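Notes for the one structure printed next.
Note that one protein chain of the assembly has been removed; the remaining protein chains are unaltered in position.
For clarity, chains are labelled A, B and C in written order, and residue numbers in each chain start from 1.
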Amino acid sequence: MRLSSSPSDSSGGEGQSGRLFGPLFADPGVERELSDVAMLGAMLEVESTLAHVQADLGIIPIDAAEAIANVCRAGAFDLGELGRQADASGNPVVPLVKAIGAQLPVDAAGWLHRGATSQDVLDTALMLTARRAVRVLRAHLRVGADVAFELSTAHRDSVMVARTLGQQAAPTTFGLKAAGWLVALDAAEAGLATADDALAVQFGGAVGNLGALGEPGLAVLAGLATALGLAEPTLPWHTDRGRVLGLAAALGSACAALGKIGLDVVLLAQSEVGEVSEGAAGGEGLAGGAGRGGSSAMPHKHNPVDAILVRSAAMRAPGLVSTLLLTSQQEHERGAGGWHGEWLPLRELLSVTGGAASRSRRMLAGMEVHTDRMRANLEATGGRLMAEHAAAALAPALGRAAAHDVVARCLARGGNLRDVLLADDDVRAHLEQQQLDGLLDPSRALAAVGPLVDRALAAHHLLPDAGS
Amino acid sequence: MRLSSSPSDSSGGEGQSGRLFGPLFADPGVERELSDVAMLGAMLEVESTLAHVQADLGIIPIDAAEAIANVCRAGAFDLGELGRQADASGNPVVPLVKAIGAQLPVDAAGWLHRGATSQDVLDTALMLTARRAVRVLRAHLRVGADVAFELSTAHRDSVMVARTLGQQAAPTTFGLKAAGWLVALDAAEAGLATADDALAVQFGGAVGNLGALGEPGLAVLAGLATALGLAEPTLPWHTDRGRVLGLAAALGSACAALGKIGLDVVLLAQSEVGEVSEGAAGGEGLAGGAGRGGSSAMPHKHNPVDAILVRSAAMRAPGLVSTLLLTSQQEHERGAGGWHGEWLPLRELLSVTGGAASRSRRMLAGMEVHTDRMRANLEATGGRLMAEHAAAALAPALGRAAAHDVVARCLARGGNLRDVLLADDDVRAHLEQQQLDGLLDPSRALAAVGPLVDRALAAHHLLPDAGS
Amino acid sequence: MRLSSSPSDSSGGEGQSGRLFGPLFADPGVERELSDVAMLGAMLEVESTLAHVQADLGIIPIDAAEAIANVCRAGAFDLGELGRQADASGNPVVPLVKAIGAQLPVDAAGWLHRGATSQDVLDTALMLTARRAVRVLRAHLRVGADVAFELSTAHRDSVMVARTLGQQAAPTTFGLKAAGWLVALDAAEAGLATADDALAVQFGGAVGNLGALGEPGLAVLAGLATALGLAEPTLPWHTDRGRVLGLAAALGSACAALGKIGLDVVLLAQSEVGEVSEGAAGGEGLAGGAGRGGSSAMPHKHNPVDAILVRSAAMRAPGLVSTLLLTSQQEHERGAGGWHGEWLPLRELLSVTGGAASRSRRMLAGMEVHTDRMRANLEATGGRLMAEHAAAALAPALGRAAAHDVVARCLARGGNLRDVLLADDDVRAHLEQQQLDGLLDPSRALAAVGPLVDRALAAHHLLPDAGS
Partner (left out) sequence: MRLSSSPSDSSGGEGQSGRLFGPLFADPGVERELSDVAMLGAMLEVESTLAHVQADLGIIPIDAAEAIANVCRAGAFDLGELGRQADASGNPVVPLVKAIGAQLPVDAAGWLHRGATSQDVLDTALMLTARRAVRVLRAHLRVGADVAFELSTAHRDSVMVARTLGQQAAPTTFGLKAAGWLVALDAAEAGLATADDALAVQFGGAVGNLGALGEPGLAVLAGLATALGLAEPTLPWHTDRGRVLGLAAALGSACAALGKIGLDVVLLAQSEVGEVSEGAAGGEGLAGGAGRGGSSAMPHKHNPVDAILVRSAAMRAPGLVSTLLLTSQQEHERGAGGWHGEWLPLRELLSVTGGAASRSRRMLAGMEVHTDRMRANLEATGGRLMAEHAAAALAPALGRAAAHDVVARCLARGGNLRDVLLADDDVRAHLEQQQLDGLLDPSRALAAVGPLVDRALAAHHLLPDAGS
């Protein structure tokens, strides 16, 4: 196709937004697949492929199919004009078919869009563009997972404090934290792969029963699926939006996984914690550039900008998924609003997930891990984080609740845990100093951490695309 | 400002979307206020006004303020480049301040953005553009209400059937239905007026406590509010997003009111009901154009396209409002994601409400009301809709439940209600034929309808902008 | 367990709600699995199984495990008291462990809850109760699908009108409509089966790294999974809520599928359409009872109550799923609010889906199909629904757009389609009367409908549980 432009195209307010804020939340690669140009291209691809499939099946003349394909490939189309004309019919396929037809010889024009309805073209084009966008963002997730794999491997034994409900709780390693991110990223990618596989061609004609083509319509449905590489559905799915919901759910889960990583990074990067920071140069992927994370007012600040933007993207997924669940309940053989209401939120959900995946990848790749601060934070509480182990050792003798109370009483006295425990009669009655030293050694709490990390690393290796 | 463009501006995927689908869901007037250009203009207006206010207060030199205002008015800015640079800091104000500064003489550059933080500029610019967009959409709501007023007046006595739970229930008038739309539109507009009035200037400096300016900062806050015509908040509201939520709620309520009208129109326009249809030419407002509502495949169809698009817009509000409720819970003195996550959903919510308001106005203005079909549908059930009145008349004698059962028994026999009632012994024992004829006269059920309509019309007349 | 009750139990407001509205939206079988009693039972089952697994592995004495299991099975627990005490710790496991411990001999009490954290017990119990609830609701979905299968089979050739955007569009069969419901129900059930299989045991100890047990903790994790029949996760998933989201998404999709059926039924049951009605007696499943669908005021009404309640349940899923997407983004090693915020919405989502599935089943089983009304509605428009076929036949000669216009021009003249077409010169120039009669025969539009139905029926037969 060639894009032409109507004279009035620059006067309207539409299409003028997105340059100022868009780059903050989106990924250029994903956006490219979601652009108007890509959508128009996909719709033309559907019309062209439909003609070819029907010619192969003898439903329309081969010459007509060639002519249609030529116009779809090399014809001139005015995006702005198509958009404006869409207003009369409620979707851009009606004016697009008219625009193709106007560029066809009369004997070919009658064979265009044969047996199809607007929704066949639009849904199939949406699935094609969604798949292409999903594949770009899946690549970001895979690279992000690979980086998490490397972080987990490198820091398998980097001791840090684990935190529950905002409080320091017990020793763990940064390798295990990164392994948690890895497992979630792998699961998110797997979920998207499943949803991707389910994306199906749409072809049912005016009311979804192949009424205009009759039984040969079934062969067209199958042929179109094969030619476009999409799944063949049992029935046309004009008002059965399960596939769209499957994709939405996978995108929502991916955003949740990415948002959790962003949240952890924001918390670990707090001034008072300081255990990780975002690299000023950024990793590969989105262009990095020096000086990332600066403040307009405060020269001393280094903000975890990527983590913040990942979180902001992840915050948008719940609302978008809920919109798609709402719009999916559609009337009879074509939804009176629900179908139309689905287009932009689906695109937006792909876009925010793409941005979150892309930024997470950069954030992980450029992450600076401060193991010294990790160790310092762990040691700041004088061994109190091992209190659970002392309580557990006393429990068989005193009972669970009493042991817990004895240790809590010791902690309330303040000071180094070992010292206050050794000063307590109840403790000394059941534990010797040597025993206690063993119990309070942080490495004691870490015996299962390495093996857990290894499970996550091994599971990542087993993935089809691991190491890609 | 002059817009310049960097060479790479057309290569990226950003900003390329919106021309194909945008016109279906948006209103050009609202979009103009929400565009990148409008947002950039508003940010420059804030910087410029800030300088003027500070010069008036003697905080910065008057010459510096003039120089800043000149650059804000006539300087060159590259939207695409600002957007790309925003990625490093997480918002576009940082590169914008740099771009203004680069065009200022050195002795003025130091007085730019004095005591301000990025969020001061961005929030205030958001409020300015939101207000301007809201005023456009409020005008659409007001015109829509005026049209509903006219429909209600014209059809005050056009009898039709009322439907509950999808079932024909009792007689009513189309005037009352339109009065219901009117009351809801008036309430939606009033809610937006209240939210509009609450939109406030943002000015707090780096951490929201006017730290860089000290006490004179309070006068800057007040001066900025006055100069920009926004409310002056008690405190800077960097992480107190109640005002944003107030606006979101009013937009959500407006969408709900519009969505209900769209839903009613879709249902009334059903082939089997046929009581209203959308005018093919459309009303004023959005360009109408002949042939609206046609189908790509089916020449006999006339779809209620505006109602469908109104519904699709209204379906997006719940998710967008929920996103803003989520993002509004922000950390400490600046949200780590929530603030950034708010910008696009707020813009989107304004946009879909604008589109819904604009299309509703056109839909109402072009509406064709088929009073003949209304009467035919009312009469199709042989008077059965008056059954409630017969039961009520029997109730004092038989008790409520027994009266209900007697009438239901009669109805179960089929046929015209009057006939089956007259054939029933229990009925005849308590009601004479003449009484029954009075009871079953549909006009009997409509005695309060006119007065109710008049209440709605009178309430509309009392509004400040009525008849505008 | 035995339930005891504290004296103050009836004074509070808690737990007093649900009897008045609950039966409208819930399914008794699903509710039973979600009740407080079921949840308490599942938590006790986890503690008991944990002790047995640890005894088998030699981590705790066998006698202690026996004692713990005895208390879990036969001990006395006061639900109200547990709930009130939960307030101090933020979850009911802390007081439950205390309550079990208080009923244990001292030498067993120290071995209780060994190496576990509250979240291990609560998450695992949630998964157990969720699975049990899911299995009840899956059975409802399966029976519903079986009924849709029967409807589709019985009405494979019952001709009716298909409707798009609320307008009569073209002929189809009720068999295909029911086949669409069938395919969606089968997909919903399959999605729930996948989510069910993924439900995993939770066991990670205080910070999710098995710190208190060390490497033997891995064997406990595996043993617990086996004993409880839940999946074994790669890592403890305290703050990786992907599994919960997978379940939520499957429930949301099920609600969407059910909501679409409810919507279709409401529309088909409209007085002016009248093609289906809900059986007054209802089908099997929920108790039916005579007189369902009556109105308190209007004796003549027969409301599609089940369809309405299915829709109302389906309307709640989008918000609940979005809440779970929000709460799933959790801090560090335990979420500070997100974990707690998940419990009730997950329960609620299971409950509304259960209610929707149960009511849909009853609605489908009791559905009365009025094929006479279907045929009458189809014929009401004098053949105009076949206009697409005339246009398609003219297209090769006239071009697509011109053919569409010719037919639209004929339709505008009003009257029976065949007559107006035959009266048109352009039509007669290209089509003979005999050809036209063939084109306008509704059965021509139905050639692919039977085969499409058969595809859906065959796919249902291939399911593991088909016909169960």
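Annotations for the structure displayed:
As a convention for this text, contacts are C-beta pairs under 8 Å (C-beta built on N, C-alpha and C of every residue); 3 or more make two chains touch, one makes a residue touch a chain.
All figures in this text were calculated on a predicted structure; none of them were measured in a lab.
Across the entire complex, the residue among C:A313, C:L364, C:L385 or C:L431 in touch with the chain not shown is C:A313.
Only one of C:V143, C:L326 or C:V369 touches the chain withheld from this view, namely C:L326.
Checked against the full complex, the one of B:A314, B:L346 or B:A365 touching the unshown chain is B:A314. Subunit C residues in contact with the hidden partner, per the touch definition given at the top, are 9, 12-26, 28-37, 39-40, 79-80, 82-84, 86-94, 97, 113, 116-118, 205-206, 212, 262, 266, 286-287, 289, 291-298, 303-305, 307-316, 318-323, 326-327, 336-341, 343-345, 347-348. Along subunit B, the points of touch with the absent chain fall at residues 90, 97-98, 101-102, 104, 106-107, 109-115, 162-166, 169-173, 176, 179-180, 183-184, 187-188, 191, 206-215, 217-218, 234-236, 239-242, 245-246, 249, 252-253, 255-257, 259-260, 263-264, 267, 311, 314-315, 317-319, 321-323, 325-326, 328-336, 388-389, 392, 394-401, 403, 444-449, 451-452, 455-456, 459.
Hidden from this view is one chain, which touches subunit A at 161, 163-170, 266-267, 269-273, 294-295, 297-305, 308, 318-319, 322, 326, 377, 380-381, 384-385, 387-388, 391, 404-405, 407-408, 411, 417.
What we mean here is this: only the chains that are shown with their structure count from here on.
Remark: subunit A and subunit C have CA centroids separated by 25 Å (rounded to whole angstrom).
Multi-chain contact residues of subunit A, defined as those touching 2 or more other chains: 90, 97, 113, 206, 212, 311, 314-315, 318-319, 321-323, 326, 336.
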